[in-house]
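What you see is the complex with one protein chain gone and the rest in place.
== chain A ==
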Amino acid sequence: MSAPVIELDDVSRRYDEGPPALDAVSLRIAAGESVAILGPSGSGKSTLLNLVAGLDRPSGGTVTVAGVRVDELGEAGSARYRRAKIGMVFQFFNLLDDLTVADNVMLPAQLAGMARGTARRRAMELLGTLGVDRHATAYPGRLSGGERQRVAVARALVNRPALLLADEPTGALDTASGEEVRHLFNDLHAEGQTIVLVTHDLNLARSCATRTVQLVDGRVAADSTVEPVR
């Protein structure tokens, strides 16, 4: 087995006085794996994703991603870590409405200091790969849900991240668009991209993930390898 990309050791996250959102979770995800984090609402899925993305800090334990102790990073360090190591895909796409599709995709690269021309070439390449290059100069509001999520995936990949995190990537899509996205993630995984999906969508988990982690009340209730349904 490859060296782990993600290592969570005894990670807990508490908010105020309530029960812990995550409670002593330990998890290792190897490079090239595609892991689906499953569980009901409030089980801690998004919290786990936020901790891995460096959007939040654990109350206890350590989070290491691609050799970086994410739990020790400050705000600036977290930002640099995200742009270097992480690509994120959100349920509601989170594309910026006042930027064109191409500008949306280029943004993380430009924030990382890539020259505009280079970033544009990289963005167009990705948009072409994902089949939405004809919308490069359009604004996100004019695209269908599936197309928007493809653009979001292109944006997530523009900096060639070690890890792609996806939070309910089909949650806001109709069936046909959801199917498009499932295929997309399958293709990415086939190309060796390490993926962590948080989803309610069992179909997505079955079709894209090689492993599922079931969270219940902030704890790992099950961790199993699955054979993806293609």
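Following the convention adopted for this analysis, a contact is a pair of C-beta atoms (placed from the backbone, for glycine too) under 8 Å apart; a residue touches a chain by one contact, two chains touch by 3 or more; residues count from 1.
In the analysis below, contacts and distances are computed from a predicted model.
Chemist: Assuming one chain is omitted from the figure, identify its UniProt name from "MaoC like domain-containing protein", "ABC3 transporter permease C-terminal domain-containing protein", "Probable K(+)/H(+) antiporter subunit F" or "Putative tricarboxylic transport membrane protein".
Modeler: UniProt lists the chain that is not shown as "ABC3 transporter permease C-terminal domain-containing protein".
Chemist: Specify the residue from the set A:T62, A:T100 or A:N203 that touches the hidden chain.
Modeler: Among A:T62, A:T100 or A:N203, only A:T100 touches the chain that is not shown.
Chemist: Using the touch definition from the top, which of A:P108, A:G145 or A:G218 touches the missing chain?
Modeler: Within the whole complex, the residue contacting the unshown chain is A:P108.
Chemist: Among A:R82, A:H189 or A:R211, exactly one should touch the missing chain; which is it?
Modeler: Touching the chain that is not displayed is residue A:R82.
Chemist: I need the residue numbers on chain A that touch the omitted chain, in ascending order.
Modeler: Interface residues of chain A facing the absent chain: 50, 53, 55-56, 75-76, 78-80, 82-84, 88, 90, 94, 96-100, 103, 107-108, 110-112, 116, 139, 141, 155, 159.
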